[in-house]
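Here's the structure we're looking at; comments come further down.
Yeah, one chain of the complex is gone here, protein chain that is, but the others are all in their spots.
Letters A and B name the chains as they come in the text, with residue numbers starting at 1 for each one.
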Amino acid sequence: MSGRECDVLVVGAGPAGIAAACRAAECGRSVLLADENPACGGQIWRADRSSAATPAAAEWLARLAASGVEILPGAAAFEADADAGVLRFEHQFETVEVHCRRLVLATGARELFLPFPGWTLPGVIGAGGLQALVKGGFPVAGRRVVVAGSGPLLLAAAGLLGLHGAKMLGVYEQTSFANLARFSLQLWTFPKKLLEAIRLAMAARGVHLRSGWWVASAGGTNARLEWVKLTDGWRQTKVECDLLACGYGLRPNTELAQFIGCRMSAGAVAVDEFQNTSVDGVLAAGEVTGIGGAELSLEEGSVAGYAAADEPDRARAHFAARARYQGFAAALERAFTLRQELKSAVTAETIVCRCEDVTAGQLGEFKSWKEAKLGSRCGMGACQGKTCGPAAEFLYGWGAGSVRPPVTPVRVGTLAGESDPR
Amino acid sequence: MSETVRIVLNGDEREVPAEATLAAALLGLGLMRFRNSVQGEPRAPLCGMGACQECRVTVDGRMHVRSCMTPCREGLRVETDQP
Partner (left out) sequence: MVGSWCLHGVGTVDSRCFCGRAVPVVRANFDVVIAGAGIVGAACALELTRAGLSVAIADPAFPGAGATAAGMGHVVVMQDSEPQFRLTSWSRRLWQALAPELPAEAEYSPCGTLWVAADEEELAAARRLRDDASARGLSAELLDPAGLAEAEPQLRPGLSGGLLIPQDAVVYAPAVARWMIRSAVAQGAVFRPGVAVDSMRDGRAKLSDWTAWSAGALINAAGMGAARLTRGLPIQPRKGHLVITDRAPGFLHHQVVELGYTKSVQALTSDSVAFNLSPRPTGQVLIGSSRQSGVDTEAVDRPILEAMLRRAFSFMPALRELSAIRCWTGLRAATPDKLPLIGPHPELAGVWIAAGHEGLGITTALGTARLLAAQLTGRVPEIPAEPYLPARQTVMGRELNHE
């Protein structure tokens, strides 16, 4: 096991984490920025070899490179002792223990996946998921793609896919046209967001966008996706395709914060005006405190970075911008609320827990997440409930349980604090 | 720096982009069965960011490695179709 020490440890190298790390370093603190991905940028700033980074990403990544922050990519946090100021990571299959005086959690968000018949077929991927894979080098030129689900991420994904030569067959957004129109009008008050939307719309031009539609089922022979059936509640349409990029919005990655004991609020980490969580010495910033987009993450990250460096005045300078972008976050939530009809796509045979192949029919008899876990092993598999937990919460209203170590699966040897002998 | 690297996929040598993630590279090779579900059904990447665990493959003899979080490297040995 190897050890490191720093003043400020930032977990998560997306916009919030990068901002927090840079600001803390600006103030002269020793900073370590860790992320389980092999490169920095998180999801939204994930590097794409085929195109240049957005101006904001380029600017911040350059700032990070010049900041003196020690970067630890490929490091997955799996355990923490907040009282002792210690976090444990699995890095290249060995244990790395980091001692810090302040901890900033910028663990971001993941997509919400809702089950429907056929969603486990190879070829059914998240919208952000397919975006990540394409940026990671998956060639999609010429492949027929349907994008579905909910949220601005759909357009972003569609734009990227189009740029990479995919044959875009349509974007199906579950929220109503009215909600979408209202949201679009509100973008006037967020110039940066409006510009981004225009850019996305241009990238996705020619792509058929329908609102008020969602996935009813997916299917194919030869154990791969061949078609998707979409519905608006009355009509149904069948689209033959190679890939379905489907995600129903984002959910904060709160597991590490929950493990540490941070108080939650509305499914996200609760923070005060300086981004402090309920646990002493632990701050949180970005999507993990509530979904709100990259600009909000940057402001929150800046506040957290300065606060972690004990510079409250510098932190305060970002309060106004943060408040503005919080307005955007609220608009986002209102516009893309998930409709109840999405539940009707699920049949008794539909798998809800992918890791353990537990179907909706098997879950009917349970009244709580814990009971379902023990009675059916739903949520007891490798994903530790990260996929099925939020789905079950939407479908059945079950609250999640406590988070146990390891926060992410690790080698048994790593759990024991060992180094990889190889 | 070369544009591609060679990996060994289920015993066969294949060329993949040098800076790709393993999951992206495998999908690019046309692989649709990364692992088997409990019931033996084929599974492939879903979330693309390390949360869903559906992209797990055996890398250099070590089981249950998330291919979406693994960069391609010269000489990487990959086995798929495991649980």
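As a working rule, contacts are C-beta pairs under 8 Å (C-beta built on N, C-alpha and C of every residue); 3 or more make two chains touch, one makes a residue touch a chain.
These numbers were taken from a predicted model, which means no experiment stands behind them.
Of the candidate positions A:C27, A:A47, A:L180 or A:M380, contact with the hidden chain is made by A:M380.
Think of the hidden chain as still there; on chain A it touches residues 81, 367-368, 370-371, 374-377, 380-382, 384, 404-406, 409-418. Hidden from this view is one chain, which touches chain B at 38, 62-64, 83.
Everything below uses one rule, namely that only the chains that are shown with their structure count from here on.
The distance from the centre of chain A to the centre of chain B, with each centre set as the mean of the Cα atoms, comes to 22 Å.
In the complex of the two chains, the chain A residues touching chain B come out as 36-38, 43, 49, 74, 76, 93, 110-111, 113, 120, 122-126, 128-134, 136-139, 223-224, 253, 354-357, 381-383, 386-387, 408-409. Taken in their complex, chain B has these residues touching chain A: 16-17, 19-21, 23-25, 27-28, 32-34, 37-39, 41-54, 56, 62, 64, 68-72.
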